[in-house]
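As you look at this complex, bear in mind that one protein chain is not there, while each of the others sits in place.
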Amino acid sequence: MIIVIKPNTPPEGIEKVVAEVARLGYEPRPIYGTEQTVVAAIGDETTHGDLERLTVLPQVQEVLRVQKRYKLVSRQFKPDDTIIDIDGVKIGGPHFAVMAGPCSVESEEQLLTTARAVKAAGATILRGGAYKPRTSPYEFQGLGKEGLRLLQLARKETGLKIVTEVLSERDVEHVAESSDILQIGARNAQNFQLLIEAARSGKPILLKRGLSQRLEEWFLSAEYVLSNGNPNVMLCERGIRTFETFTRNTLDLSAVAVAKMETHLPVVVDPSQGSGKASLVSALCRGAVAMDSDGLIIEVHPNPAEAMSDGQQQVDFTSFAQLMGTLPPFLNLTGKKLETFKA
Amino acid sequence: MIIVIKPNTPPEGIEKVVAEVARLGYEPRPIYGTEQTVVAAIGDETTHGDLERLTVLPQVQEVLRVQKRYKLVSRQFKPDDTIIDIDGVKIGGPHFAVMAGPCSVESEEQLLTTARAVKAAGATILRGGAYKPRTSPYEFQGLGKEGLRLLQLARKETGLKIVTEVLSERDVEHVAESSDILQIGARNAQNFQLLIEAARSGKPILLKRGLSQRLEEWFLSAEYVLSNGNPNVMLCERGIRTFETFTRNTLDLSAVAVAKMETHLPVVVDPSQGSGKASLVSALCRGAVAMDSDGLIIEVHPNPAEAMSDGQQQVDFTSFAQLMGTLPPFLNLTGKKLETFKA
Amino acid sequence: MIIVIKPNTPPEGIEKVVAEVARLGYEPRPIYGTEQTVVAAIGDETTHGDLERLTVLPQVQEVLRVQKRYKLVSRQFKPDDTIIDIDGVKIGGPHFAVMAGPCSVESEEQLLTTARAVKAAGATILRGGAYKPRTSPYEFQGLGKEGLRLLQLARKETGLKIVTEVLSERDVEHVAESSDILQIGARNAQNFQLLIEAARSGKPILLKRGLSQRLEEWFLSAEYVLSNGNPNVMLCERGIRTFETFTRNTLDLSAVAVAKMETHLPVVVDPSQGSGKASLVSALCRGAVAMDSDGLIIEVHPNPAEAMSDGQQQVDFTSFAQLMGTLPPFLNLTGKKLETFKA
Partner (left out) sequence: MIIVIKPNTPPEGIEKVVAEVARLGYEPRPIYGTEQTVVAAIGDETTHGDLERLTVLPQVQEVLRVQKRYKLVSRQFKPDDTIIDIDGVKIGGPHFAVMAGPCSVESEEQLLTTARAVKAAGATILRGGAYKPRTSPYEFQGLGKEGLRLLQLARKETGLKIVTEVLSERDVEHVAESSDILQIGARNAQNFQLLIEAARSGKPILLKRGLSQRLEEWFLSAEYVLSNGNPNVMLCERGIRTFETFTRNTLDLSAVAVAKMETHLPVVVDPSQGSGKASLVSALCRGAVAMDSDGLIIEVHPNPAEAMSDGQQQVDFTSFAQLMGTLPPFLNLTGKKLETFKA
């Protein structure tokens, strides 16, 4: 780290910082500039103490970090793309996978007709919320275990893999039993206990970016999963919260490029949450593909106007099939191929 | 709700919306304007379905909500200030309480010297993190149960009440046994399962505002607690995430005024997290008091430069005592009185 | 507009609002709901007074706008894509144009070598700042008139069209004489006097989105230009300011989709400003093309490490030529064609 000393600090003030840096286990190296002095602290920032607290000293202007805080998720640690194999369906590297299905599991009929439709259009993974995090306690909270049962039914009938959100540490075990991928939602992106518990289930994790999570923090949430023994994390960009109100969130597609550059993990884009508007989903899918994402997660409903949650952002079967038809030539240009079921 | 129809929609399109509104249990009332038609949906928005999904219809421009979504926390539901009695220490109405202590519980000596110092300066509640939510898995995660033991020791010796954060549903029971107030941190502000579990413990809850939580959403998080049978919630403004980088967060003091106007709950301000800079804490405390907040939660450490977490925002004993000395005349002007222990 | 009355307002309070609405020229239409009353105000919001001020009445909870505030720029007003003809180079509809060149014009050699290189790679419009808006008064402020002279020289030699920023009303006339497109920068996106003056020059306008400008506000800035008699506006998404610090700005690619849906104007994307990182430019260009943008504006410098401004986001000639090579197949998929000079 670099400790920036305030201008006009007398030598004793600088020496005190030097002594403090040494006491905290770093080798201090003061550099006397023409305008200001800085003290470089030599040592591994990830194993020594955090020097940011030195900013409480009146002579310290600022402490600048040098090393990146994430390690296991970084390209530097593992240069090759991670490819996750979800019981035969791959994602990452050249493998592009589409996850689709309703925001909430509402009924057997709703789920099964949707499962059949998204499979027919080319999806290999079925999404569907059984446990729903809702801003208000008065909103539909999901079908819970009954929802999980219906997801298993859909898997059995169609062969689609299942991704569903887990909200509680206590649910990890039975959600993991009923599904193939555990989704950690945006509101739980820094619920570290849930991340650890989900990691330990051994299931692949779809980790949504928090509403106002910086990229570094998102990668560190993934680092929680990897450092707890689970290498199978998919990062999912789902829009961040900004001042804009026309869209529900601001989908940050440059985050895809950064995540692919900085980490080796597959990156999935959620255009439904990312925009909150069904009319924007198709264009955002094209953008996500062109920017080398590894997958999409799209909300599809038999009749969005009747959906029990977030109808405004769900597309119907026809729109979904059309949009799926537009993707292969774009995928082709990026050297990726849509995962499909073997005939 | 009000459904705004796009300009130039033919009558059949409007009729379809009218029919849909009726089917969803509302009484539709179309109003044909000079430029655009709107359909008012008459009925209780909090018990009927959400009409926002109607925006998937191509003829619908927008759906505007009319009713406020929170109820039990609102002034309209309960006009009088809620006063919470924490085993003799009151907060709310005319009662102003100061919570102070280290960011993290680090050792018996650190905690007990701090407890004595903050009590001497006028605090009645001791804060201290036993379980710490940390952005990186490689940072100090708190002493856990040992931290709780030390907090109980400090309570026994000094009589201070204890507020400490709970991170996991599984910890609620034993954290509740060891403390007087359960803190829900900013990163868990929409961890609804944790909110429900904490509510059921019966302990008063200090509910921090999420990093990018809108005021309405914050009030709805509190609504989760009240609707699960626990009326004792303190709202805690602790800074929101904005584009500004000079301060760690942007303390939103107008949120205090809004929360006092819209809800009956006590409002506490956290200037330490709210600014991330010890040098700003004193001024922010004065602002918070002047704006009618009901309490403060301040990070205090025997030697901030040695703190195991967030040293840069912790004040030392001398600064804390000085700042406490400045508050009573301001409190006096707002008709509040600092809670103290009876002699 | 819709005026939402607070719950439990007595009839006189409602009548006062009704009277006020009538006095302001609207036809009031109260709707008595089960929970709350709203008053619909019938009349053209764009020609009558703004009713938002009614929120000062104690019985008014909120005022909801129904009509969109922009008119001339809207698809509803003009369904067909606007195609702008810049002295033979077209943009909009099927015509895709690339603008490229240095952040700042620095010297004759720098500008001319860049002009030749970007032309060779397929650009038809040369960008280059002569007047530079700089956050600090101590930073390089551009060559001014000498910069304009060099831009004309480059145009004469290469035939490239010129786009350059105008910062001051007083410069509009001579900047317009020396260039083909006037750029209004993000910091001046709501400098309405400059917008009006630039509009009156008759030159096509490249209107960058302000750092924290909502989409509606951006379209209204364009409306200033159109309502002052100039139909030739290109909207330019260049990243918005968010909490993220890894990238300089957050490029909002969904803004492209929204702008294409809501307006008939060509939309240009600036990946250089939008990310502030040369390493992200290529991926962002692909995303922008896939999302149906009509053009790109890219910063190119012979040696970015020596640039007098914003070197970190400028690409060199080799990178630019490579990136240009990747675009045609993507353009092909979106039904657009790169504008080129006739042989």
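As written, the chains take the letters A, B and C, and residue 1 is the first residue of each chain.
Operating definition for what follows: contacts are C-beta pairs under 8 Å (C-beta built on N, C-alpha and C of every residue); 3 or more make two chains touch, one makes a residue touch a chain.
As the structure is a computational prediction, the values presented were derived from the model and not from experiment.
> In the whole complex, not just what's shown, which of C:T113, C:S212 or C:N332 touches the removed chain?
Answer from the full complex: C:S212 touches the omitted chain.
> Tell me which residue among C:V18, C:L57 or C:L153 touches the hidden chain in the full complex.
C:L57
> One chain isn't shown here. Among C:T124, C:T247, C:Q314 or C:T334, which residue touches it?
If we include the chain that is not displayed, C:Q314 is the one touching it.
> Could I get the residues of subunit C that touch the absent chain, sorted low to high?
20, 46-47, 49-50, 52-57, 63, 69-70, 133-139, 167-170, 187-188, 190-194, 210-212, 217, 220, 223-224, 227-228, 241, 277-278, 304-312, 314
> In the whole complex, what residues of subunit B lie against the chain that is missing from view?
212, 214-216, 240, 242-247, 250-254, 256-258, 261, 274-275, 279-280, 283-284, 286-292, 329-330, 333-334
> Residue by residue, what part of subunit A touches the chain that was omitted?
2, 4, 7-8, 29, 31, 33-36, 38, 40, 42-45, 61, 64, 66-68, 76, 212, 241-243, 245
Heads up, the rule we're going with is that only the chains that are shown with their structure count from here on.
> Centre-to-centre on C-alpha atoms, which chain is most distant from subunit C?
B
> For subunit A and subunit C, let me know how many angstrom lie between their CA-based centres, rounded off.
Using C-alpha averages as centres, the distance is 30 Å.
> Measuring from the mean C-alpha position of subunit B to the mean C-alpha position of subunit C, what distance in angstrom results?
38
> Quick one: which residues in subunit C touch 2 or more of the other chains?
212, 242-243, 245
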